[in-house]
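Got a structure for you, written out below as structure tokens; questions coming shortly.
All protein chains of the complex are present and in place, except for one that has been dropped.
By written order: A, B and C. Residues from 1 in each chain.
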Amino acid sequence: MSNKETYKLQIGPTHPAFKEPVRFEFEVDGEHVLHADIDMGYTHRGIEHVSKERNFIQIIYLLERICGICSTSHPMAYCLAVENAAEIEVPARAKYIRTIVGELERLHSHLLWAGVAAHEVGFDTLFYTTWDIREKVMDCLEVISGNRVNYAMLTIGGVRRDIIGEVAEAVNKTVEYYSDLYSQLEDIMLNDMSLRLRTENVGILTYDEALKLCAVGPTARASGLAKDVRADYAVNAYPDIPWLKAITPNDVGKKPVGDIYDRIVVRVLEIKQSVDIIRFCMENMPGGEIVAEPKAVKVINQLKKVKAHGIGRYEGPRGEVSHYDILDNNECPVGVKVKAPTYSNIISWVPMFRGAEIADIPIIMSSIDPCIACSDRASFVEGEGKKTVSFGELRKLSMEKMNKIRRGL
Amino acid sequence: MLSTVSRIMQQFFGRRSTNVFPVKYAPESVIDALAGGDIHPPISMPEGYRGKLSYDFDKCIGCGMCLKVCPAKALEDYPIMDTEKNRPSKRIVFYRGKCTYCEECVKVCPVGAIKLNPDFMMANYEKYGDDQIEGIEKRREFEVKEGQ
Amino acid sequence: MNELTVFLIMVISTLIGGIYLGLLGRGIDRKIAAKFQSRIGPPIRQGFWDLKKLMLKQTIVPENSITWVFKGAPLVALVTSAMLLVYIMVPYLLYLTGYESPMFAHMGDFILVIYLLMIPAIALVAGGFSAGSPLSTIGSQREMVVLMATELPLAVTVIAFAVKMSVLAPSMPSFSIFTAASNPVWNGMGPAGILGVILLASAFLFIIPAETGKIPFDQAEAETEIAEGLLAEYSGKYLAFFQLAEALKSLGVVALVVVLFFPQGVSTIMGGQMIAGGINITVPCEIMFFLLKVSVVYSVSISFIRVSMARLKISQVSKFFIYSVSAVSITGFILIMIDPRIMAM
Partner (left out) sequence: MLHPEEIVNKLKEYIGDGLLEWEVRTRFDGVTNIREQKHLYIKLNRGAFHRSVAFLYKISPLHISCPMASIESEEAIELIYPFMIYSGHGDQTEQPLIVSYDIPKSDLRTVSVTDIIPGIIIMERETQEMLGIEVENLPDERRIFTPDNMEEGFLPLRDKVSGISEE
């Protein structure tokens, strides 16, 4: 054929490979992808706007629900931002507990990602295995916080629960479990033939592209860009850890290519790093208070008197979570700006899809560990038909409905 | 490759990780069928598990602190007349369907009238059904008394 | 007994038993895979329930499909799969029961088996193309590629068998399954030849999942890539037909491997008739032993391979079959050919 006929392949918003709604439009020639286009915004919930109507304590739990997996990262960044603006000093012990919870979350997120990625390439056994292994850290988090997914551990100026006694023992046991299991896990994830066949030299993001497109997290590190908020920017207990550094494929003596295999390498090594950090924190945890001001209402009143800007950054499991909060002598912030790691990485998808095959689409898509819900968070909802219903109207409607039901009681 | 196979074999001969849904919560028809067989007890919840919310109507002093901190606005101010002192007394109604289990109201309550139980089975067909609203029965009793 | 009566009894019992065992096999396969994956898995009867449910469900035919192809393809697939099973099983059953008749000597031609293996796949492809959805079109293209890639090793194996049979039993038709069943391929062979047969068998270890569309060769359906691909538009009873066809075909392919590579029955191994309490129980024993062999091959080549690998890309599949598997089977073929005992004859 002299003139090549291409056709458009729509994938999404709902597709078995996608855990969340996002729409891709691919220009496809046979099995080869020529061009990719991304359309988002299917899960808008208006969190940034809603935040402006809540007080500082309420926002923590609202932000926790931006994403189920990063349910410590978002409140962490938010608390850091507010503490930065109001210049609240966090007690030393709280810093360590924050670090431990954050690292447990990273452990759980990376294992979850490994399972999802394995499922995308049709390796269901690995999916079940990693999720089975992940149960242990979920149980540990349940013991610490009382819930498997939404930990509600953080508050402005510290943490809400201490890690002592039985809880500390549970954490130590989890650390032991993972250090025992690590070598087997590493062997499976890095040396399995069929997995390597699917991931090597697929979805390449070069160093320059990662730098220019502001990629974050394991995606950037797999391209050799040593960008890790934990190592770059002082938060929590991370400055205390002398050996902490951003992990790149160089650490296993491999030249970074920026393909999916490198992203697996980075994540697998980070599992080990997380375990080591938790062990370090458990051994070196100082005593003392866990929160600067335990009374929530007092905190709200204290923050009412602040007029400042605050930036909070934290390395979530998927990359840099960054919040920018504007406080203006009010019970509620005037502005809350949220950036989830996926938001920075969306644009990195475009070069990754270059030259890919259709079979590579799901694994490339999941290789940045996307969290669409994190990125979509603006402010209105699509109503029935073509009418657009604003958040306020929608709420009014639902309030009416609720009142109607209540009257019927 | 070898480690994958060894892990798979380990799983084949090892104990399976999944569990049958605890029979305690299954519909009655299923319980009857399984009564003679293998009944799995529910997995125990750790201490401090944040589950179903319960509210002690009599302990509540109506300070309204919980209203201030609840992120989901799952609590509603429901003032009722205190007949003994003849003045409106604030009592709270909780919509369990809206609750996010953050435990903030428990921490903030000065008299310990709110608790989170380890009960996690809360699925329901009705969003605002009677059993989804905590504190409504007392409120009803009160209304009936008032009516008389 | 009349030859025709025997033949009809065998065909009908094969069909009924095949449908039952095929669906049961699906259930067992899922249970074993679940065990490998450390979970409970669906009940073994799930295959029957699925089929029943699908038969009761509404059947939707897409608006822009070519209706008669779309509706006809599942039926063609089902009928040819059933034929394949009958075509493999009847000669073997005849061999097991020891019923000899000149009429059946030519039964079960390898070449026809290859064609019959192809037709359900082609029906799937036709159904996928006719559905008029881009995802099923991609699925159909992939199925074609897998189909073509597996042809060469399959053909090589069959020719190797024919050559071997012509040497082992010059008086019998070389391409017949009956011949292959009555003269196990391992007989009359030196070490080189045995190695050759082992190579052919290991090539078949990968041909079975490719023929039945299981991971790592389920590109045509690839749930996470193209959303069940060529089955994407099928629903209700047509999907049920495809499922049944697939169950029958899996059983047929596995039975083919058993017949070709492990045809030895109980009586051959024990060296005589099996008699218990004065009743000759050879035939039931033979059938039980055959089912045992089938389930072993089934669980190794379908269940185990499917849980221990990731799905390959379509380009890798074609390379894998055209280079690696073909090379293995051709080496096997050459080894059989240069085996001194064959050379001598």
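By definition in this document, a residue touches a chain if its C-beta (ideal position, glycine included) is under 8 Å from a C-beta of that chain, and two chains touch if they have at least 3 such contacts.
Being a predicted model, the structure only gives us computed values, none of them experimental.
*Asks:* Considering the complete complex, which visible chains touch the unshown chain?
*Replies:* Visible chains that the missing one touches: A.
*Asks:* Write down which of A:18, A:56 or A:96 is the residue touching the left-out chain.
*Replies:* A:96
*Asks:* Of A:19, A:44 or A:148, which sits in contact with the chain we cannot see?
*Replies:* Considering the complete complex, A:44 is the one touching the chain left out.
*Asks:* Among A:228, A:259 or A:357, which residue is in contact with the omitted chain in the full complex?
*Replies:* Considering all chains, including the one not shown, the answer is A:228.
*Asks:* Which subunit A residues touch the hidden chain?
*Replies:* Here the touching residues of subunit A are 39-41, 44, 46, 48-49, 53, 84, 87, 92, 95-96, 211-215, 220, 225-229, 231-240, 242, 245-246, 284, 286, 309, 311, 313, 320, 322-324, 326, 334-335, 337-339, 343-344, 346-348, 376, 378-380, 382, 386, 388, 390-392.
Just so it is clear, only the chains that are shown with their structure count from here on.
*Asks:* Once you draw an edge for every pair of touching chains, what topology comes out, line, ring, star, complete or other?
*Replies:* Contact pattern: complete, every chain touching every other.
*Asks:* Look at the interfaces A-C and B-C and say which one is made up of more C-beta pairs in contact.
*Replies:* Most contacts of the two pairs: A-C.
*Asks:* Determine the centre-to-centre distance between subunit A and subunit B, using the mean Cα coordinates as centres, and give it in whole Å.
*Replies:* Computed value for the inter-centroid distance: 28 Å.
*Asks:* Counting in whole Å, what is the centre-to-centre distance of subunit A and subunit C, each centre being its mean C-alpha position?
*Replies:* 46
*Asks:* Distance-wise, how many Å sit between the C-alpha centres of subunit B and subunit C, to the nearest whole number?
*Replies:* Distance between chain centres, rounded to whole Å: 54 Å.
*Asks:* Using the touch definition from the top, which residues of subunit C touch two or more other chains?
*Replies:* In subunit C, the residues touching two or more other chains are 36-39, 307-308.
*Asks:* Give me the residues of subunit A that touch two or more other chains.
*Replies:* Where subunit A meets two or more other chains at a single residue, that happens at 125-126, 128-129, 132, 192.
*Asks:* Residue numbers of subunit C touching subunit A in their complex, please.
*Replies:* My answer: residues 36-39, 134, 138, 141, 215-216, 218-219, 222-228, 307-316.
*Asks:* Which residues, counting only subunit B, touch subunit A once they are in their complex?
*Replies:* On the subunit B side, the touching residues are 1, 3-4, 7-8, 11, 17, 46-50, 65, 68-72, 100-104, 107-108, 116, 127-128, 130, 136.
*Asks:* How about subunit C: which of its residues touch subunit B in the complex?
*Replies:* Residues in contact with subunit B: 35-40, 304, 307-308.
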